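What follows is a set of notes on a single structure, which appears directly below.
Excluded from the complex is one protein chain; the other protein chains are retained at their positions.
So, subunit A:
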Amino acid sequence: MSSSLTVSLLLVVALADPGHPTRRTLRSRLNPDCDETCRGRNVTTLHLSADGPNDTLHYLWDFIGNPSVLLALTPPSTSLNISWEDYLARRENSVHFSEKPTYSFGMIINKIIEFNDVNDTALIDTADIANMNVLHLEYFNWQRVSLTQNNDFVYLNMEGNSYHDTAKNISRYGSIKLSLRGFCTLDHADIVPHMLHTENSTQIDIILDNLQTNETFSNSRFAIELLMVGGGDPDILMFVDPKKSLDDEHTPGIFEIVEVRTPPYRELNGALNGGAYLQWRPVSYNSALRDVTSSTETMQYSPKRISKYTNAVKNSMLYCYYGNATNLLLQKLTISLGSKGDGFYKKTNYLTWTFIIGYGTPPEERFSSLVIMIISIGLGLPLLIMVITGLYLCIRRMPKQHGNVYLSR
């Protein structure tokens, strides 16, 4: 599989449109400046900073409590400081930057919701509590599987096992695999669905692998609830925009891309700015092969405002940064995995979902040069043939006319 991935990566690299000028330098540190405190403890906090010419983009990936991501845009050469004792105890303001970020935004993978899809609609009916189970990601035992750091990308693979809900005393087998990827250029990712990422974005890939389902549910499906915290007008709902395209070259079989934009925020100088975005292809794969036949769809629901901090926020890294700040955007977004008639989760006990979280404007997909080349050959060649046959017929006819003229004389 890795060889085919390399091949497709090479293809993607070879075909990627050049011309995006900006490139950021990546620096990443695991558990920054935490020497004594973290020793012997299962702590994974990755700080990723991407230095551009005018600003620095910080990402903080954290797996203590609920997995969460913080994105902050700061002036260049701003540093991040974490007071580790407070941070591990989830106290407010234990994360701060040496200069105040111009924009910040956080996301928590809040819940995995299992629902019993009795009528095979693939839609999660939030009113029906009886047919729903909630898994909180903090109850998984998170382990770092691998970490690859270099100047071009950062890959962090995490695996959550042995779910145990201490409050309700529920245990489940199975695992959730999270892969986070940071990039420094505009390119397509090497794993299907080959999301187009910018240097300003992080890709998060979630795999629900062999997760135990509720025995009383006959048709279990899963949904993922994300919680967004951060800058932007809290009164405006995030804008969900599914876009259709003709091109499924990078994500075979998927012609749609879903974009979620945070409400614009006001910069210090008064200008309105777009803020952050989420982007994904509405596809979920039910096998590790990730080919067209093993794909099913995802469905997103409109965002909902949350009035106050829940425990989920309090038990995440975002609380360490935002503390009890008021006037924060606080909304949740649900995405259910699976589509009508796909055989439910029990068919393969495997589902994926891949999305991008980034800052600025989401990149637009374009026809790759290969497609353009084929189209131009397809249109050009027949034209060429027509011209050639036309010429040939003209030339063939010429002497004939001569002959006739000659005869008629």
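Operating definition for what follows: a contact is a pair of C-beta atoms (placed from the backbone, for glycine too) under 8 Å apart; a residue touches a chain by one contact, two chains touch by 3 or more; residues count from 1.
In this section, contacts and distances are computed from a predicted model.
**Q** Can you pick, from "Lysosomal dipeptide transporter MFSD1", "Postreplication repair E3 ubiquitin-protein ligase RAD18", "chlorophyll(ide) b reductase" or "DNA replication complex GINS protein SLD5", the UniProt protein name of the chain not displayed?
**A** Matching the unshown chain against "Lysosomal dipeptide transporter MFSD1", "Postreplication repair E3 ubiquitin-protein ligase RAD18", "chlorophyll(ide) b reductase" or "DNA replication complex GINS protein SLD5" yields "Lysosomal dipeptide transporter MFSD1".
**Q** For the chain left out of this view, which of A:Ala127, A:Ala167 or A:Leu246 touches it?
**A** Missing-chain contact among the listed residues: A:Leu246.
**Q** Pick out which of A:Glu99, A:Asp152, A:Glu267 or A:Asp291 touches the chain that's been left out of the picture.
**A** Once the missing chain is taken into account, the touching residue is A:Asp291.
**Q** Can you list, in ascending order, the subunit A residues touching the missing chain?
**A** 8, 11, 244, 246-255, 291-293, 297, 340-341, 371, 374-375, 378, 381-382, 385, 389
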